[in-house]
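All remarks here apply to the structure that follows.
Shown here: the complex without one of its protein chains, the others still in place.
Presenting chain A:
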Amino acid sequence: MHVLFVEDEVKIANFVRTGLKEQGFVVDYCDNGNEGYVRATENQYDAIVLDIMVPGKDGLTILKSLRLAGNNVPVILLTARNELDDRIVGLNLGADDYLAKPFFVEELVARIHAVVRRTSGDRQNLLCLGPIKLDRIAREVTCNDITVELTTREFNLLEYLMRSPGRVFTRTQILEHVWGYDFNPNTNVVDVCIQRIRKKIDPVEGSSWIESVRGVGYRFRKLES
C-alpha cells in the first residue's frame, strides 16, 4: 500500500515511517505542506496521513484543496493542537479519520486499513490465519469453518491482534484500541477478554493462538510459512 505521510517533527516521522514500513506500507514522506500538496496531487496514493501543523500549507488547507479538486483519497489527520476543534473542522472538510497525538503506530496502521477498506470496498475484509477466518464486514469469525460467537469487544480485540501476527501488544495498547481512550487502564479486563476468546477459538488447552508475552501483553501466534 502506498501512503503519503506529511509531518514536520522529525522524531515522530522517524518512528512512524519505520512502523509503517514494518507493516508493509510504502511510505512517501515529506516535512512541509507545500511539497506534500504537490505530491498528493501528482501521485495516486492509497491513503494520506496529514499532520495538521506543518510548515507551508497546513494539513487542513491541503485537505480542503484536495477535496475541492475532487480527489477522494482517504485522509487521516494527525492532531495535537486544540484537538477537538481541529478534529471537527477536519471531519467537516472531508477527512476520513483523525488521530490525536500521542498515538500508537499500530493504531495508525489500523486506521489506515480501516479507511482504505471503507473507501475501496471489500478488498481486505477477510483475515485468514491458520484455521481462523475473520470477516470484518460481516463481523464473523470461523474456526475450522465452524462459526464462533464473539461479543463486540472480543471481536475487536481478536481483529486487532490478527492484523499483525507476531507483534507484541501491551495491555494498554489493546485497551485503548478496543475500549477507547480513558477506560481505566489498570484492570484485568484485557486478560479476561483474552481468556474468553481463547476458550472459543483454541483447539486444546495449553496451545493457544493468542500467546501471552510475560510482563508485556499478548500477540497472535505467527505461523511459519
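A few remarks follow.
Here, a residue touches a chain if its C-beta (ideal position, glycine included) is under 8 Å from a C-beta of that chain, and two chains touch if they have at least 3 such contacts; residues count from 1.
Definition applied: contacts and distances are computed from a predicted model.
A chain of the complex is left out here; the name its UniProt entry carries, from "histidine kinase", "ABC transporter permease subunit", "Electron transfer flavoprotein small subunit" or "L-lactate dehydrogenase complex protein LldG", is "histidine kinase". Residue-wise, the contact with the chain that is not shown comes from A:T152, picked out of A:Q44, A:T152 or A:S207. Of the residues in chain A, those that touch the hidden partner chain are 9, 11-12, 15-16, 18-19, 22, 80-85, 87-88, 91, 100-106, 151-153, 167-168, 170-173, 176, 179-189, 192-193, 196, 213-217.
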